[in-house]
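Below: one structure, written as structure tokens.
The complex is shown incomplete by one protein chain, all other protein chains being positioned as in the whole.
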Amino acid sequence: MKPPVFEYERPDSLRAALDSLAKHGGKAKLLAGGYSLVPMLNLRAINPGRLIDVSRLTELQYIVEEFSQLRIGALTTHNTILRSSVIAANCPIMVETYRHVANHSIRNRGTLGGNLCHNDPTFEMPLVISLLGGTMVARSARGSRTINAQRFFKAPFATDLAADEMLIEVRLPRMPSGHGYCFLEVSQRLGDRALVAAGCLLTIRYGACRDVRIGFRNAGDNIYRVAAAEAAIEGKPASAAMIEAAAEAAARAITPLSDLHADDAYRRDVAATLTRRMLRIACERAGHAVDG
Amino acid sequence: MDTLQINVTVNGRAYQRRIEPRLLLSDFIRHEIGLTGTHIGCENGVCGACTVLLDGLATRACCMLAVQADGRRIETVESLGRANNLNPLQRAFWEMHGLQCGYCTPGMLMLMTELLRENPNPDRETIRLRLNDNICRCTGYEDIVNSVQRAIELMRGETAVR
Partner (left out) sequence: MAEAGKIHSPPPGRQKERPDQRLSVIGTRMLRKEDPRFLAGRGRFIDDITLPNMAHAAVLRSPRAHARIRSIDKSAAEALPGVVAVITGEEAARETGLLPCFANPPVEQRCIAFGKVRHVGEPVVLVVADSRYLAEDAIGLINVVYEPLPAVSDMMEAINSHGDAVLHPERGPNNVAEHRDYVFGPVEEEFAGAAHVIKRRLRWSRSGGQPIETAGAVASFDEGSGKFTIYVNGSMYNYIGFTIATALKVPSHQLNIVPVDAGGSFGSKLFLHKVSVLAALGSRASGRPVKYIEDRIDNITASDNHGSDRIYDVELALDANHQMTALRYKVVDDYGAYFQYGLGTHGNGFSQTVGPYKIRAVGAEIYAVFTNKCQQGACRGFGSEVTNFMIERIVDAAVDELGLDPVAFRRDNFIRPEEFPYQIPTGNLYDSGNYPGALDMALEMLDYKNWREKQQLARTQGRYVGIGVASCQEKGVFSATEFWMLNRDPGFALTSSPESASVKIDPTGKAVISLHAPCWGNSPETVATMVLAEQLAMDPADISVAYSDTDHGLPGTGPGGSRYTVMVTGAVTGAAAIIKEKLKRVAGHMLEADSRDLEFRSGKIGVAGAPGLEVAIAEVAMQAHFFRLSLPDDPELTSGLEASYTYDHPLATLPKNNSDFGIFYPIMGHMCHMPVVEVDTKTGQVSFLDYVAVHDCGTMINPMTVDGHVRGGTAQGIGTALLEHFQYDRNGQLLTTSFQDYLMPRVAELPPTIRIGHLVTPSPYTEYGVKGAGEGGRMVAPPAVVAAIEDALRPLGVRIDTVPITPARLRALIREAEARKGPRR
């Protein structure tokens, strides 16, 4: 299992990387942490003519806290994000999710940007970024643009990035303090690809659930947020009945697939269970434990 | 076929080599440098047998290109100790039967070396959580966990070497 031949370059600046992407476009792949790319090279599942190694562009490794948003450089490693007190304070759902993201060794070099751009349907971070309402900043030699999460995560293993574009930053709106959150995952082993993963965010204002976000991963082709489940509780008080309604709505809305590890009936079933469990936890975290 | 020159420090010694970009770091360490203690289990990034430290961080050498190690510092199992002069972590594995076939062992040792540098006194749960990174097919892991706990004692100088 050895890689095929390819051209390799290591540009020393973002500018140089973008120029190279502009020149080579679809025939080049960006190499960041390598934990998605190199195994695929070893399998000869891909045969890129050229690798552009951007793993040392420290200019894209940062976590910056601004008044209304957090900005994370695309080449920031998972463990850096996991350990960041800024992230812990502002997006604790990311920290909770990281328990399930690959493993420590992979998180040492794996980058958030690499993870999001690979968009494997079992990866958790695309879901979390979507729930957080994240925006991706893409840059090319032609200029910059921002892409919201819904548009960015186009299809399994595909994003909205053009061949000459590179993801350089992820922007997350600040979450209100005291917000409720939860991320749960069912997998066969701890750290495995999710059989089903689920996340939610909400705030409780005057006893009512507001700004509810519920989403799943590996519960269908490109399911992120399930509007029907969110609508079931948006504006309503936190209660067992409301949670049940959300669970049922989620189970109906998703279109899970069967694969060698689990069938669609299982995924639908588990999505409902995870909805119940995560909403309870999120409500409790938002200061409103649910009885019954 | 393009080759590139890289400069790497391995176990404290500087090396300069001309290699193909596609050469995996695992193969570079084993065959270019000749340090065969780092083993290959899957070439897929799953088993962790090939774990080395790159600038102090646990890294799966089978998922990295050697060119990416240019200018970097690598530590392999050979840096820990010699067969007749094992370091406390190795000594602890010996005392506590932390290995059977020995194939996954170098990866385990490097993974735990990183942990103990980060945190000289992890509890059992923390050790298990980190150990979950790597697969062992022989031991059932419990003796590896016990070995790491024993290593903590030895490193603190708490008990006499057995």
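Which chain is which? They are A and B, in the order written, and residues in each are numbered from 1.
By our rule, a contact is a pair of C-beta atoms (placed from the backbone, for glycine too) under 8 Å apart; a residue touches a chain by one contact, two chains touch by 3 or more.
Here the structure is a predicted model, which means the values were calculated and not measured.
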Original post:
Which one, B:L57, B:I135 or B:M155, makes contact with the chain that was left out?
Top reply: B:I135
Subject >> Full-complex contact with the absent chain, from B:T9, B:Q100 or B:T126 >> reply: B:Q100
Subject >> Where the unshown chain meets subunit B, residue by residue >> reply: 20, 22-23, 30-31, 35-44, 46-47, 49, 76-78, 80-84, 86, 90, 93-95, 97, 99-106, 109, 128-129, 131-132, 134-145, 162
Subject >> Residues from subunit A at the interface with the omitted partner, ascending >> reply: 1-5, 43-44, 186, 188-193, 195, 260-263, 265-266, 269-270, 273
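The working rule: only the chains that are shown with their structure count from here on.
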Original post:
What whole-Å value do you get for the distance between subunit A and subunit B if each is reduced to the mean of its CA atoms?
Top reply: 30
**OP:** Mind listing the subunit A positions that touch subunit B in their complex?
**Re:** 1-8, 10, 31, 34-35, 38-39, 41-43, 51, 53, 55, 103-106, 108-109, 190-191
Original post:
Which of the residues in subunit B come into contact with subunit A in the complex?
Top reply: 1-2, 4, 20-22, 24, 27, 43-45, 48, 51, 54, 57-60, 62-65, 67-68, 70, 111, 130, 132-134
